[in-house]
Structure formats: structure tokens, C-alpha cells
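The structure that follows is given in the form of C-alpha cells.
With one protein chain held back, the other chains of the complex are shown just where they sit.
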Amino acid sequence: MSVFNRSYREYKGEIKGRFFKIWSIATQTFRVQFSGKKIIFLLILCNLPVISFTLMLIFSAIFFPAFVREFFLGGLGGVDATMYTIINFSFNPGLIFLPIVFICALNSGTIANDKKNNSLALYFSRPITRIDYAIGKALSVYMVSSFVTFVPWFVFLVTFNLLEGVSGLAIKTVIMTYLSTFASGFLIVFFMGSIVLYFSSISKQSVLGGILSILVLFLPSLVASLIAEFIEADWIQYFSIALIIVAAVFLIFGSPSTSMFGMNFFESTLSGGVAITLMITIGIIFLLMTINRLYREEVS
Amino acid sequence: MSSLVHQNEILCVEGITKIFGKKNSPQSIIALDAISFKMNAGANALLGPNGAGKSTLIKILLSYLKADQGEAQLLGHDIFKEGMLIRQKVGYMPEHFAIIPGVNAVKQVSLLGRISGLPKEEAMQRAHETLQYVGLNEARYRKVKEFSTGMLQRLKLAQTLVNDPELIILDEPTNGLDPNGRIDMIELVKEISKEHGINLIVSSHLLPDIEATCEFATIINKGAVVAQGKISELTYQETRSVEKKNMKVEIRGDLERFLAALQTKGIPFQLFEDTILVQYSDEEISTVLLKLAYENDIQIRTMVPSEAILEDVFVHRIADMNNKNGLPTKETKIEVPK
Partner (left out) sequence: MKEYFIETYDLNKWYKEVMALNKITVKIDRGIVGLLGPNGAGKSTFLNIATAQLRQSSGEIYVEGSEVWNNPEILKRFGFCPEQEILFEWMTGRKFVRELAQISGLSREAANKAAVEAIKLVGLTEVMDRAIKGYSKGMRQRIKIAQAIVHDPEILFLDEPLQSTDPLVRRELVQLIQKLGRDFGKNILISSHILHEVERITNKILLIYSGRAIAQGSISEIRELMDKIPFTIRIKTPDRKRLATILLDYDFVLNVAPDIENFEYINIRTNNSNAFYKLIQELAVESKVKILEMATLDAGLEAIFDYLTKRK
């Protein structure tokens, strides 16, 4: 490059492939969506269940005498049961609004902001397909959303393992727990994230997209409880997002026995298999709808 | 790669048709009507009134829209089959502001570089280079949403250049810029075209800017080509097409007196604000005018034959086309050429 003011250099170097481009979109969007001071607040707020459990664990390790700890942890069952309990807790009908709000609020602008700022034209004039763009954005949504699922859960698990140690016999259980945690977390993220992604692509206003996705995630259970007034049927329960999530996680964790101090709080009555299939299918459908929308997008 | 392509040809459009709305319904709009033309390497202008189909055509070339009929090759690549390859080699500077929210200029340009396939370090390096090239060196770490209009235009140009395209399509590059900004942008575009050999297709309503940057022009209206050619030739033909030659004269002094003197001498003229258009048929007119002014204590400050500019070509040819189609035309008054 010359020392003086301006020079223009030709480019004859390497050209990267498709995955690189998709990953670039994903990481850039992730960084943008995940920035700002509000994030810390939202992170803490929406992860309160996990955070409280983790803190309880740390506290009990530090302050309580050993027998209290053992009583407490014994009551919870093994590491897999404990993790399952936490997930259950975070996603039960009463508290599920926390992660839903997080996922919807942080991701509603993913595509909407690009539409508003007219940057779609910038992306689509590059050598990428619209599917590439959709996948890149979807990945960023999943990455952001993972911060209310398996990321904090892994933090808990690691804390647990550090404090309790891992005995040789339990290694297999521990590894399975990590895998199950990741699988559950990703399933949830895929399911909810794809829905939010779709609503983010229908309008320039991210707020609208966010509200619509929250509605879509809550309405089914409202509808279900209405229908339940008139019809007695088991399948109505599949309308509740909280319940199907719990059913899916129950299955993934291998139906752990979770008797907390003798009481069975968290067993699921729904079929985990159906729940998982539902979630994956819905996730794929919304992802495809998003791609379809993008292909129809007439960039102005 | 098409093997029949003339080496110099950068764009070949054949019979492209695009209709919006339901086919065969009265509501449908024919945006492009079997339009066919070619463009050669160099700096080309794509001109036309609003609604002529320019933006539709550009969108089709970049695969944002699909044409209903017809074919086209950009840089020798078929636009339907080789869209990705085209977007690799062609840069687009859109008319509207395009900001990737929440990032600063270097990050935005480098992201777009990566999306074009440049490896991470190269993309970042080129982002810095192109931003410096367009004059945004000091501002490159600032958040893009704080940029002024002029800065945004330069940013758009930088990101168009980051992947070193062979051809760039510029949509209203000088829109919204103040006079100094326009001059800078024009200089940049000229440099890109002349010194770095990057082909241009420029679309703009500011015809003097087009005259400053482009060599060839294609004028379209109602989805079809109206005129095409080298700008200097088009304006030359336009000047010659006016029946009588006119000399543009500006004076300092008593206007009434001068006009009276012209009348006495039997010299036909027209008056526009402070400019006089004097009809003439031979060179002697200049001496006659100077003498007349001298005798009447008037200073002639300007005396040049009035020549057509691109705008005259534009207005005239489109009026002609409307005439042929039986559409009402507005009276084409003689405008004072500058």
C-alpha cells in the first residue's frame, strides 16, 4: 500500500466457502443481538431458577455442615435427576414465561432490524443464497437462546461436579447428563427459536415480531384450557408448551426418578416421543416458512 | 461461461419482460417490455424517468427478481443460472441507506467482505483499505448509525469495493449529497472507473453527474430502450438536430438597449431571464455582436454556441417516444443550456 492518501488494491486471494459465510452472518448477528447493558439484567432475570439452584449448591457447600448437604442433595437424587429437576423448574407452566421472554425479546429483531435498516439488499447482493442467510440468522438465534438453556445449565453441572466430585462409577451417568442437557437445551432452542425467527422475518418492526412470537408460544395453552372445559381428552395437554417440553426432557433424561423427599413432583404423563417429534416438526416447519418468506422478499 | 460473448461486452439483455400483478388483468403493470440492449466495458449510464423500469431491471440482473421472459448475461454469465457467480463479481451500491445495526464501519464492511468469501483477516484488511480509499479513514471506528448522509454514501461505496468486483452497479450515488460531497463522489467514481478499470453501470437522475462520470448512456422508458450511445455523440446529434444554431449571450449593461440594437439589426433572438439566445448561421455573428455591444457601451461577458446537454437528449428522446405512442407530451420549450 502506498504511503500517500489513496490506493486501491486488487484482490486475488482465496475465496471461502459456504459454511464460512453462514458462520460469519451467525456470529455477527449474535454479537449485535447480544450486546448492551440490558443483556446482563435479562440474563440474570430469566435464569433465576438455575442461578438460585447453583447458588444454593455453592452456599450449602460452603456454609452448611455436611449432613445437611447430604440430606439436601440426597433428596434431589443423582446428578441427572437434579439437572432434570432444574430444567423442569425453569420450564414449568408458572415460570416458563422467563425463558420465553428472553428468547423472544432478544431475537425478535434478528431479521426485522435488517429489514428496517434496509440491509437485506446488502446481504442479497452478495454471493450467498437466501437459505444461507436464513441459516446464518437461525444459528444466531439458537446461540442467543442457548443462554437460557444449556449454557447456564452447563454452568450448574460444572459447579455440581466440582463441588461434589465425580466418582468412577458415576462417570457414565455424568456424561449422559451432559449430553441430555445439551440435547434438551438444543431441542427447546430449536423449537422456540425457529418460531421467533419466523416472526422476526414478517415485519420491519421487531417489537411486533416479538409480541407475535410470545403470543404464539402462549396461546396454545390458553386455547387448550378453554377446550378442556368442554372436552375431556388427554391430547389437549399437548397444547401446552410447558408440558410438552417437560415431557420431551423427561424422555431425554431417561425418565429419571425424581422423588424429592419422597414426593413425585416431576414425572410427566405425556408421551415424550410425541413431544419431541412435535417440537422438531414445528421447528422445521417454521424454519422452512422463514426461508420461504425470504425467497419471496422483494428487496426494494 | 458463454463462449459467444464479445470480449468487450459486459451486459447483454435479450427480450426481458417483467409484468407485475395478475397476468392479463387491467391492473397489471408491464415494467419491462421485451427489452433488449447491450453494454460495453467502461462507464455506462442507465437512465430513464421514474417508472421506466430501471430499478426493476437492476433487480433482475442481481437476481432479486425473476424475469417472466427473456435472457440476459452479465459479464458473460447467465443471470438465471449463474446468479452466485455474478454476485461474486458484481458489486451493488443501493440507493437507500443500508445499515447493519449496532456495528461500526469497519465491522460492517468486513462482514460484507466475509460474506463475499474473503477470509477473515483479508476481509478486515480490505475493509480498512477501502474505507480509507473513500475518505472515511477517521470515521471508520464510529458506529454506522451515527453517519451523516455523505458518510453513508461513501460507506456504501467502500462495501461495494471490498471484494474487488469487476463491475459495480451504482444506484443514485450522489443523491442527498451537498455540492462538495457530490464533487468528491464524482471524483471517486471517475477514479474507480478510469484508473482501476472497474466497469460501471450508473443510474441517476442528476444528469450532469452522469456526464461527469460516464462515457456511454442507455436511456429507457416504459420498459423499452429509447436511445443508446456515447454521450458525447448523443449530445452532438442533439445539438445538430435543432434547426437553427443559437449563440448564448450574457451581457453587463443596459439590456433593453442591447435588445433594441439587435432588433434594429434584424437579428432574431429569444430572451430567458438574463440570457439571450441569438440565432445565427455563420461565424461572423460573433464579430457583429461584439461591435454592437461596443457601440452601445455594453460588455459582452459570455458568447458561446448553445450546445445540447444530456438532459436535452433525455427530454427530447422520451418526448419523441411518447409522441410515437400517441401520448400527450408536454411542450418542449427551449431550455437555457448551461
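Which chain is which? They are A and B, in the order written, and residues in each are numbered from 1.
Operating definition for what follows: a contact is a pair of C-beta atoms (placed from the backbone, for glycine too) under 8 Å apart; a residue touches a chain by one contact, two chains touch by 3 or more.
All of these numbers come straight from a predicted model, not from anything done at the bench.
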Within the entire complex, the undisplayed chain is in contact with B
Per the whole complex, from B:Gln263, B:Gln299 or B:Asn323 the residue touching the absent chain is B:Gln299
Given B:Gly15, B:Pro49 or B:Gly229, the correct residue touching the omitted chain is B:Pro49
Contact residues on chain B toward the hidden chain run 48-51, 148-150, 175-183, 205-208, 252, 273-274, 283, 286-287, 290-291, 293-294, 299-305, 311, 314-315, 318, 330, 333, 335-336, 338
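Convention: only the chains that are shown with their structure count from here on.
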Cα centre of chain A to Cα centre of chain B, whole Å, reads 50
Chain B partner, complex, touching residues on chain A are 1, 6-11, 13-17, 20-21, 24-25, 28, 32, 35, 109, 113-114, 117-119, 121-129, 298-300
The chain B residues in contact with chain A across the complex are 59, 62, 64-65, 84-85, 87-88, 90-92, 94, 96-103, 107, 111-112, 114-119, 122, 126, 129-130, 132-133, 159, 161, 163-164, 191-192, 195-196
